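Shown here: the complex without one of its protein chains, the others still in place.
A, B and C label the chains in the order they appear, each numbered from 1.
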Amino acid sequence: MSITTEPGTIEHGTVEQGAVEQGAVEHGAAEQGVVQHGYTADKDALLKRLRRAEGQVRGVARMVDEDAYCIDILTQVSAATKALETVALQLLEDHLAHCVAEAAEAGGPVAQAKLAEASAAIARLVRS
Amino acid sequence: MSITTEPGTIEHGTVEQGAVEQGAVEHGAAEQGVVQHGYTADKDALLKRLRRAEGQVRGVARMVDEDAYCIDILTQVSAATKALETVALQLLEDHLAHCVAEAAEAGGPVAQAKLAEASAAIARLVRS
Amino acid sequence: MSITTEPGTIEHGTVEQGAVEQGAVEHGAAEQGVVQHGYTADKDALLKRLRRAEGQVRGVARMVDEDAYCIDILTQVSAATKALETVALQLLEDHLAHCVAEAAEAGGPVAQAKLAEASAAIARLVRS
Partner (left out) sequence: MSITTEPGTIEHGTVEQGAVEQGAVEHGAAEQGVVQHGYTADKDALLKRLRRAEGQVRGVARMVDEDAYCIDILTQVSAATKALETVALQLLEDHLAHCVAEAAEAGGPVAQAKLAEASAAIARLVRS
């Protein structure tokens, strides 16, 4: 977890957002620049996957519109759902590996808040 | 569930598609007309919901593109997933209430095939 | 759910239960005997699977009690959850193939009620 922050850049999961505003200060540079998150390195892959998921959802609508067979539509809905699930798991993994790990290193209430926030997100994901 | 199909129309869940081609004959008229499925009556509602889901997925992509906070993106992904799940459950309910019910009335191997097909779709949905 | 069946047999998913009491008459024999459900033929397999699931849950408790490693416990929880999911899908498949199919053949409000009930059960399963 080596973080070489250049001016104006917050590497790996900015802590300045959400419920833990004060965390930003600890990583400095929040005021100047390009915000980067845990998923920054995977951004292109995520966007590509999301474009495909969007196309799949549009495909489902087209199938309904063209009176396709129910079961075939359901198969396509499952594919779109799986694609979104993969996106969610990637975002979560990146978030843990960067934002949460960084907050944990910093420790204190910022870390507590980040961990509680991540656990709540996981619970939402598991239950959805 | 007695269905008096007028020419050119297959009411409620055509059985002529998928693995049970021969079912069509029993309902006649497959050659002439507007194909209707279990979800036909819910088509507008389904399409509306799918447009919204598509917009939500596009919203997720925009958030990633604009470097939004990981947890906020995850919340939006969950919303899109839930929307798709609702679409799937509606399609399945319509499918059972029409296609499967109709096949069950007809009985025989057509009914068996339809029921097995529906159960497989449910399993995919539960496991996705 | 108190069922006082007199001598006799109701094959495949008694319709005399739940919201659709009157359905029983249509299948006759309600007065004589052993109640059978869609899952009757799979009963031994289901019971075996459930005993295993019960053992898995007990295994999870033992792991917690003996301070096993969190991730190893989670793996065991997943195994138990999967076993229960398989039981649920089997029950549902049997229910559709017998109770629901039989009600659909009978038609009318009994069929409607059975189908709505099955769809609600599927939704609970998908969302759990």
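Going forward, a residue touches a chain if its C-beta (ideal position, glycine included) is under 8 Å from a C-beta of that chain, and two chains touch if they have at least 3 such contacts.
Small disclaimer: the values here were computed from a predicted structure and weren't measured.
Asks: Identify the visible chains that the left-out chain touches across the whole complex.
Replies: Taking every chain of the complex into account, the missing one touches A, C.
Asks: Of A:L50, A:A83 or A:A118, which residue touches the hidden chain?
Replies: Residue touching the absent chain, from the options given: A:A118.
Asks: Residue by residue, what part of chain C touches the chain that was omitted?
Replies: 1, 13-14, 17-18, 35-40, 43, 46-47, 50-51, 53-54, 57-58, 60-61, 64-65, 67, 69-75, 77-78, 80-82, 84-85, 87-88, 91-92, 94-95, 99, 117-118, 121, 124-125, 128
Asks: I need the residue numbers on chain A that touch the omitted chain, in ascending order.
Replies: Touch set of chain A with respect to the missing chain: 1, 85, 88-89, 92-93, 96-97, 100-102, 104-105, 107-108, 111-112, 115-116, 118-119, 122-123, 125-127.
One rule holds for everything that comes next: only the chains that are shown with their structure count from here on.
Asks: What topology does the chain touch graph have (line, ring, star, complete, other)?
Replies: Looks like a simple chain-to-chain line, open at both ends.
Asks: Between chain A and chain C, what's the gap in Å when you average each chain's C-alpha atoms?
Replies: 38
Asks: State, to the nearest whole Å, the distance from the C-alpha centre of chain A to the C-alpha centre of chain B.
Replies: That pair's centroid distance is 30 Å.
Asks: If you average the CA atoms of chain B and of chain C, how many Å lie between those two points?
Replies: Centres of chain B and chain C (C-alpha means) sit 24 Å apart.
Asks: For chain C, give me the residues that contact two or more of the other chains.
Replies: Residues of chain C never touch two or more of the other chains.
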